[in-house]
Each structure stands twice: as C-alpha cells, then as structure tokens.
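Apart from one protein chain that is not included, each protein chain of the complex appears where it belongs.
A and B are the chain letters, set down in written order, and residue numbers restart from 1 in every chain.
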Amino acid sequence: MSTSALLTLDGLTKAYPGVVANDKVSFVIGTGEVHALLGENGAGKSTLVKMIYGLVKPDSGQMTLRGQPYEPAEPRQARADGIAMVFQHFSLFDALNVAENIALGMETPPPMRDLAARIRDVSEAYGLPLDPYRTVGALSAGERQRVEIIRCLLQDPKLLIMDEPTSVLTPQEVEILFQTLRKLKSEGTSILYISHKLEEIRALCDQATILRLGRNVGACIPAETSARDMAELMVGTALKTPERSDRTFGAVALAITDLSVPAPSAFGTALRGLQLSVRRGEILGVGGVAGNGQDELLSVLSGEVTTARDAVMFDGQPIGHMGPTARRALGVLTAPEERLGHAAAPDMSLTENALLTGSVREGLETRGFLKWGVARSFAETIIKAFDVRTPGPENAARSLSGGNLQKFVIGREVLQRPEVLVVNQPTWGVDAAAAAAIRQALLDLAAGGAAVICISQDLDELMEISDNFAALNEGTLSVPRPTAALTVEEIGLMMGGAHGMEVAHV
Amino acid sequence: MIRLEKRPQPSRVWSLTTPLVAVVATMIMGGVLFALLGKDPVEAILTIFWDPLFGEFAFYYRPQLLVKGAPLVLIAIGLSLGFRAGIWNIGAEGQYIIGALTGAGVGLAFYPMEGWFIFPLMVFAGALGGWAWAMIPAVLKTRFGTNEILVSLMLVYVAEQFLASMSLGLMKNPEGFGFPGSRNLQQYASAHNAEIVTGTGMHWGVVAALIAVIFAYVLLNRHMLGYHIRLTGEAPRAARFAGVKPARLILFCLGASGALAGLAGMFEVSGPAGQVSIDFNVGYGFTAIIVAFLGRLHPVGILLAGGLMALTYIGGDIAQGNLGLPSAAIQVFQGMLLFFLLALDLLTNYRIAFGKPEVA
Partner (left out) sequence: MDLSAINPVLLIASLMVAATPLLLAAIGELVVEKSGVLNLGVEGMMITGAIAGFAAAVESGSPLAGFVVAAVAGAALSLLFAALTQVALANQVASGLALTLFGLGLSALLGQRYVGVKPPQMGRIDIPVLSDLPVVGPILFAHDVILYFGIALTGAVWAVLKFTRAGLVLRAVGENHEAAHALGYKVVRIRTLAILFGGACAGMGGAYISLIRVPQWTEGMTAGIGWIALALVVFASWKPWRALLGAYLFGGVTVVQLNLQAAGVAIPVEYLAMSPYLITILVLVILSADKSSAPASLGRSFHASR
C-alpha cells in the first residue's frame, strides 16, 4: 500500500440554506489507495465529492492535489487534473450511443472511429466488453455503469470517484467490478469509493472515512473493523433490528397468473410471463437490479396499467381490468418508488396529498364533494402515527426531507388498513431510523393479516423482512423461494447472475 | 452574487402580490412606451386607467366595462381549467367564432318568428358549437396524441375562414343591399341579448360569466374533479396513480373551455356586436389567455383580471380618440403585462439571495 498523499482535503465546508452539508471535513487519499467514504443518506457524501469534482464550490477549506493547491472551477478542470467520476444517477444520455456518451465526458475526444476502437480496447482490457455503437437507452443497468467507468478510464485518471456503484449490480457483477477496481489500484490509481454497504467496503477498501451529518466522525481500516462498529459510527447510535414475530400464513390474497405487458416506453421494460401469489400474513420480497421491471410491476398492481381481467386476482376475484380507485376500494394499496411526482404531488399540501389515495377508504368525499376537514385530520393522523417531522399538514410535500416524506407516503397506505400492500423501494434514500420504522410498519402489517409485496433493490432489507424471495430480471420473475434458506450466491443467480459479463483478465 | 434559491414551499404572499407588482411594472414600462411615442405618459396612463372609471364620461364607459369584461372572464375561466391541468387550449378565438356562428345561425333560422324559446335555444347552440369545435383537438389528442396547442390554434384560422364564408354567403342579410354581414340580431327581439337593466351594460353574458366564476370556484376547491385537474397539472404521474383518467380530463377541460368560449361568442353576436360579420372577432380569445394568467388561474382572480383588461380596452379606445395613441400600443401593453407576470412568478417559488449563502 502506498503512503504518499494524492489528494488532501482540509477543513472543507459547504452550507445550503437551512443545512450545513459539510462541516470542516478533512482527510487524505493516498496514491494507489482505495478509500471508502461512508455515511448515511444525507450525511454529506454527495456534496463532498461534488466539491472534489468541481461541481460545487466550497465555502471554505482547501484541497491539495499532489502537493499543489487544487481549486477546480468546473468538472472540466477536475478532469484535466486526472480526477474522474462515475455517477450514481443522471449522467448518461439515453438517445445517444456509447461512443457519443463517452465523447461528451472527454476534453478532446479523438474522431469517432478512433474513439470506438479505443473503447473496444480498454473495455476488453478491463473485462468490461461494450459495443461503442449501441444506444445507451437499450443497455442494462450494469452495462450503463460500464459506459461510465470506461469514460473515466479513457482519461487515464489518477483518482476515480465511484458513487454507490454497486446499487445497480447483482452480487456476481459486483465481484467483477471489484476485480476491475483492484486491477486499477495495482496500476497506481486511487479510488474514492462511496457506499453505505459495509461488507463491500470491508472486502475492497484500504481506508475509510465516516461522515455523519456533514462532519467527519472517524476513520478506520475496514479490514480490521467489524461491520457493526462501522455502522454505529455511521448512524451514531446502536442499531435496533426490527422485531420479527412468527407469522402464520392465511389464504392467497393476491395472485398474478401468466401476465405479459408490453414496455410502456422506448426505454421501459416489458413484463413477460409473470406468476406470483402472496398469502395473508406473508411478505414477499421482490429483488432485482434497477430497471428490470420494478416500476412496471408496481403499475400493474396499482391499476395504473390495466390488464386482462383475470391476470390479477384479489381474493379469487378478477381485478386486472380495474383502475387504481376501484382497487383501493377493495383494499389493494400501493406505494410507488418515486416519492415526488408519483406517490405525492410536490407542491401540494400534506392534506391534499392525503386525499390523493385516501379519498375512497377514508371517506374523504361524498358524491364527488370533498371533505377537507376529514382529509386534514387524516393527514394529521399519519403525521402523528409515523412521526413525520413537519410543522403541520398545510405544508407542501416538497418541504419535507426524503425520509419524512417516505414515512408519510407509507403511513398513508398502512393506515388505510390494506388487505394487500405493494411497496417499491420503501426505504430508498431514507435515513436508518426512518428505514427501521418503515420496515417495522410493514412487518406489523403482515402480522395483522395483510399480504405485503416489497419490491426493493436493497437485498439486506429483503433478507431482513421477507418470508419468500423472488427476483425480477429483464421483465421476468423467478419462482419465489423461502428467504431463510437462500445464500447470497443463489440470490445473485436469481437476479440474472453476471448478465453474461466476463470476469476481468487480471 | 445573485442566486436563486428554491423555496421549501410556494409563497402565498408572493402568489397574491405578483399580479399587482406586474401591473405596476407594466404601467411604468407602458409609460416609457407612450413617452417614446411622443405622448405624455402620465396623461396616457390616467386616460387608460382613470377616465373610464371616474372621468367626465364615466357614466358611459362603466357599462362598457361589463360588456367587454364578460366575454374575457367567460373564456378565461374555461381556459384556466385546462391550463391548471397542463392542457393548453389556445384556440379559444376559434371556439368563440364558431359559438357565435351556431348561436346566430339558430336565431337567423327562426327569423322572423318570435318566441321565448328562441334565445335559450341560441344559448344552447352557441355552447354546443364552441364545445364541438374544441372537441376536435381533444379527440385528436386522446386518440392520436396530437398536440392540442397546434391543432386548436390552426382551427382559429379555419374558423376565421368559416366566418368570412358565412358572412359573405349563407348568413348574409338578404335585405343588406349586398353588403357582407348577417341581419342585425339587435333588431330581432326574440334573438336579442338585450341589457337586463337598461344602461348598465348588464346582459346575459355577464350573468353567465358570474355563474361560471362561482361554478369554477366550487369545482376547483370543493370537488374531486377540480382536485384531479389541479393534481394533473402539478404531477401528472401522481394523478394517474390517484386514479385520474387523462383522456377523460382532456375531454372535459377542452370541452368546458370550448363551450364557455362558444357561449361568449354567442352572447356577443346577439348583443353588443349584433351581427355576424367578417371582422366580428377582435381577439378576445387570445386576450383571455392573459386574463387567465393575470388572475393566476384562480376564478376570483380572473374576475378581477377580466375587469382590468376590459379597462385597458376601453381606456385604450379613449386614448386613441383623445391622444391619438395607436390601438396597437394597447396590444403591446397587454403583452408586456403577461411578460412581467411570468417573470415575477419566479418569486412565488424561488427566493432571490444576494452574496454567499449564510451558514444556518
């Protein structure tokens, strides 16, 4: 392991109205070191790397790169200084091809034909094969990440920043990525690895810096620290694992038989031959890498997309043709992944958002006329029962933090006493305490006799709460199996294994 | 350094005050414009905004306020429903023309018969005509995904040609000595949209506009359909999740705005205008867009905005007569108002911060 410093951060501070995103953060990334940046959602990891990448200017503090002061005014300059970044979201252009996408991330790209050849060379060398002329929108999540990584590698970076790279990968794909990263490290490239997945960090990283609420709260050598200790540093308190009481399963509440739905848009996923059933008292976990049909499955269950009558059955009654309102009347409730804009209207008040799904079961209307008073007290009930931090129900949904809004959205469905509840990514982007509360609510709901389908990309979450596990892969669903008997290897294979990726030629 | 910071939630204060600030800003810029045209800016502004209400001849102009304001409010109320849902009917001018044609057509068909039922039938026909004309973009949008902005607008030009064709052909007054234009409905008692109280300007169109305001208010604030309209505009995906059927909403919003525009046209042709003629339409359908935005798409706001806009029309006419201010200057003035309004709307959702952000 190298000891010479590549990048030194000294007292970096960045504040936004109402929140200090980074408060005097200092640490050193050594040459050829894999450095983990660890922290919960909202701990300030993203802001910190944006400062390193020149997207955000620090209010105060200095950075030193190879002994020289480093103040990138824009990403272009950061790239010129040998810093490259693989984003978690938002940096690929669906309608453009791989080579065009890569050219956009380079300062002086060679002519397209030469670039394509170089993409082929580099991608082969690092075991990440890619066709430069394919349209990015048609690629799988794992392949899209390869585009980003190769975009970085073509610039021969000294420091590679990776923001939550494994959230879109199957366990097998993660192993391939790690081999690629180890190869880079052996060539002397430093890697800043951002994650909240502790076991991955223990397997890969040399050093770790832990952020909490914008502050550097500690450092450790991951290989020598237990995951539990790191978690407690990250969260600040001892973690409480949800209580899971023994449940008895009742009759089948919801069943899907042989359901196929064409893709809703050019870059959407078609559902193919779906089969599933969930009993009362059961939590069925649906795993899978993002973009394999999660949204589509939810909209088929919520009634936003209607299907043949008996493709979806509730208590033996066909509901495939019913819209969302009719299904809610029966007790089939859903909570989509995207909070702002799908589960809730950002600019509307919490009262209005309570009305969004609650009008039927909570009696918030009579013959079309709204009962604002009742709606308001329903919103207040949700706020109270789920500990939603907000001054009151008249506040706009967008004024809430991610975790609080998610509690509101889940609470809104849970409090309507569902017979079946389907949630997608219930704890995505939510802090640990809120996540634990949401998981507990789902467990309690199942214990009370409801059937729950939890679609999630967080395998740990599914292992923790679900009784049976199935995985979505390119629009097909694997046969559900009891969670308790599954190994990580088996789960990975259910999710599609390595998706035909080759192992790096190390 | 000046930056924009998104507010955690829309500011109520600014949402109410921006229209006022926009009006004041427009007055100032309008004054500059009038000065450039060689007119005394203060006198021009006073002529436009003061004289119609409190000037020497206010007794004549005040009723005009209702006459000009009613069609604007009626159309704008309809448009605001669609605008709230992100459905852009900008062809109200065409629906207004067609409503006038169908309404007048029914009246002319009965001529010279007298009967109490004729006028109600004309009202119905006018609404139906406007509704049907608006159904063209609505159905094309729901069936084929065609852009309703372009289709509704193209239909304005088509309607104008229809109007020309009708006033030169089918509806031409047989006793009109060959001049274009229909019989004057003001001289046909059963079809005349006469003043309800003489000398007040209060005709049935004014009544209809007030009813529309009340209906829209109840719809938007107390009814599920209105909630769904607002929800669709704010977050279309959330609306679908809530169970809104987008096609139905498109049909309703375009249909309602078309019917109201058609009504406005019918009340105009059978009252203040009196006859179908080539230059019957004067752009109320487009000005109503400004009225809708100036009223912040809120029924009560639209009522006030309609009054203000009617004032600029009347004041503009006076200024044209007294000061020689070109009528186009008023059009520019109205356009400017919309600009300021849109620009200042920023303050509802963003706050302007100077210097570095404070550490909270």
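The rule we apply is simple: contacts are C-beta pairs under 8 Å (C-beta built on N, C-alpha and C of every residue); 3 or more make two chains touch, one makes a residue touch a chain.
Small disclaimer: the values here were computed from a predicted structure and weren't measured.
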item: Full-complex contact with the absent chain, from B:45, B:75, B:90 or B:305; value: B:90
item: Sole contact to the chain not displayed, among B:44, B:122 or B:153; value: B:153
item: Touch with the omitted chain, as defined above, among B:138, B:212, B:289 or B:323; value: B:289
item: Residues in chain B touching the chain absent from view; value: 4, 6, 37, 83, 88, 90, 136, 140, 144-147, 149-151, 153-158, 161-162, 164-165, 168-169, 286, 289-290, 293, 326-336, 338-339, 342-346, 349-350
item: Hidden partner chain, residues of chain A it touches; value: 16, 46-47, 50, 54-56, 74-76, 79, 87, 89-96, 100, 103-105, 109, 266
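In the analysis below, only the chains that are shown with their structure count from here on.
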item: Euclidean distance of C-alpha centroids - chain A vs chain B, Å; value: 47
item: Complex interface listing, chain A residues touching chain B; value: 13, 15-20, 59, 302-304, 323-325, 328, 334, 336, 338, 340-348, 352, 355-357, 359, 365, 368-370, 395-396, 398-399
item: Interfacial residue positions of chain B with respect to chain A in the complex; value: 5, 8-10, 222-225, 227, 230-231, 234-235, 237-243, 245, 353, 356-360
